[in-house]
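First, the structure itself, so that you have it in front of you.
In this view, the complex is presented without one of its protein chains, the others remaining in place.
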Amino acid sequence: MSAIDPTHASTTTPGRLPRVAAGLAIAVALAAVAWIVSERAGLGSIGQGGINQHLLPKVGDVAPDFKTADLFGNPVRLSQVRGQPVWLMFWGSWCPPCRVEFPEVQRAYERLEPDGPRLLGVSVRESPLDAASYAAQNGATWLVLSDPTEADTDTAYPLYNVPTHLFIDADGIVRSVDVDSPRNLARSPSASRRKLKTFG
Amino acid sequence: MDALVRFSFYCFTAASIAMVTSAICYIAYAVGRVQVRQARLQTSAGTAFVGHDTRFTPQSVAVARFGTMLAWFALAFQALSVLLRTIAAGRVPLANMYEFSSTFLVVLLVMYLVFERTYGVRQLGAIVLPLAAGMAAYIWLLPAAMREIDPLIPALQSITIMTIHVGLALLAYSTFAVAFAAAALFLVATHWRVAWLPSPDLLDDFGFRAVTIGFPALSLVLIVGSIWAHQAWGAYWSWDPKETAALFTWLIYAVYLHTRTLRGWRGNRGAWILVFGFAAAIFTYYGNYFFGGLHAYGGV
Partner (left out) sequence: MAQATAGQRIASRNPLEIVIDRTWRFFCSVRVAMAEIALLAVLVLIGTLRGSSVPDSIAVLLPFTRPVVDAWYAWDVFHSLPFMGLLTVISVAIAICTINRVPGIWASIAHPTIATTHGFLRNAERSGEITSPLSPAALATQSRAAIAKSGYRALADERQREIHLYADRFRYARLGTFPFHLALILILVGGIVSARWGFREMEFMLAEGSQRAVGYGTDLSVRLNDFSETYTEQGIAADYHSDFTLLRDGEPLESAIISPNHPFTHGDMTFYQSGFGQAVVMQITDVAGNVRFEDALPLGQFRSADNPEAPAAVIDVPTAGVSMTVIAPDENPRSQPELDQLNLRSGQMYLLLRPLGPSSPIAEPLAITLNQGTPVPAGDLSITFLRETRFSALQIARNPGISIFYAASFLLVAGLAVTFYFPHRRIRGIVSPTPGGGSKLVLAPMARRDWSGQQAFDRLLNNLETSLGAPIARIDRVTEPPAGAAGRQHVATSP
């Protein structure tokens, strides 16, 4: 060893305890400086995004109310249908996945109808006319709402993905949030029964 | 969970400060004390310098000890940062350049400190710690959105194999960084014959030992990557740019090992290959910036 680092041996080493204490003090100082620097640099908001960012109401939450219009411009509130289970769908005829699932949504709705849930399909990012003509062409029998600029629903239901489906029970509690298609509802009887249970 | 992500970043801040101060200590130790003596000449117009003479003398080892302690603190904080993020994300953070580089710092510091203890030389810190500090600076410059935890895209949803593949890559990169430090110091030591630098033989061996860890690790990266590729894409080799860049690096270190063991290329030539190999490793590391291809996710 001595051949490698001659200076090692010549240094006098202080006692163990003071060294540990000094080391700890430096570590604490480091942490404190880092904390102050981070807070000053405005890093306090880190952690709010990504998987921690909650946009849509969570399962178990009360579904927030909103007021928008139907295809004729009549105002419709979500709370108007409180007391009944609600299938709330956000869609647009401009969105290919929405068009793909459109027939299945209709079929699933027809199966569920006797049990009494209401399907509110809020068309977003398109004119009421486009929504109306596509819905009519494809024989939609449910209530089509229109919120072209998302001005009415964006605060409570910010969308990153269309279609988005929420299943809300009669008490207004969110039972399921599906950021995908509910086509299994139409295709598989067991899946629709399972989903039906969420209606309380 | 959001608090964990924030504390994780604060720990990274602490680690960054520790790395920068540690780097300064190590550099001060390796360079030595610089004494500049100036000879003055008095003229009627005032004082004019006519000459100066620079002398290097060894720095006290206490400076290096301080650097080592700070490097250990940097490791502790950085490991805590990665640990908190692992808990918050439910997986080892390796999914984007921010996470990858943060974890890389942990592996690099562990690798360096283990080598420092084994060989009892502190001068290499003057190269490794500035590299680590540079990496920390790079992390600070990454888009802020990467500091958030994003869900894994389906292509990466094979956490075990991803952790092994990427973890081994980090191990390989950090050993190559250590080997590079040894090679660079070797070149300095033989060129200027600075008395307090470690013996060139030791540096040469140091570099070789690092490569004997890094080369098998890189081989495993390629193999595990191939097995994963076979599972995910149906072919174990696709001539994807990141694959071939890794292969390029692998070939350079293969040349190093063969020339060293079979032709006895020690010293200068070996050191230059190590420098070149590290350049290739950096090129592979940042390859995502240059090419698209199958490894394009998680990069930029």
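Labels for the chains are A and B, by order of writing; each one numbers its residues from 1.
Note that contacts are C-beta pairs under 8 Å (C-beta built on N, C-alpha and C of every residue); 3 or more make two chains touch, one makes a residue touch a chain.
Model, not experiment: these values are computed from the prediction.
Trainee: Please identify, in ascending order, the residues of chain B that touch the omitted chain?
Mentor: Touch set of chain B with respect to the missing chain: 150-151, 153-155, 157-158, 189-190, 193, 199-202, 204-206, 209, 212-213, 215-216, 219-220, 223, 226-227, 230-237, 239-241, 244-245, 247-248, 251-252, 254-255, 258-259, 262-263, 266-268, 287, 290-293.
Trainee: Just the residue numbers, please: which parts of chain A touch the chain that's not shown?
Mentor: 3, 50-51, 53-56, 93-94, 96-97, 99-100, 102-103, 130, 133-134, 137-138, 160-161, 177-181, 183-184, 187
The rule is short, and it goes like this: only the chains that are shown with their structure count from here on.
Trainee: Give, as an integer number of Å, the spacing between the C-alpha centres of chain B and chain A.
Mentor: Inter-chain centre distance comes to 40 Å.
Trainee: For a test of understanding, state which residues of chain B touch chain A in their complex under the given definition.
Mentor: It comes out as residues 1-6, 9-11, 13-14, 16-18, 58, 60-62, 69-70, 73, 76-77, 88-89, 119-122, 144-145, 147-151, 196, 198-199, 202.
Trainee: In their shared complex, at which residues does chain A touch chain B?
Mentor: Per the touch definition, chain A meets chain B at residues 1, 3-8, 11, 23, 26-27, 30-31, 33-35, 37-38, 43-44, 46-53.
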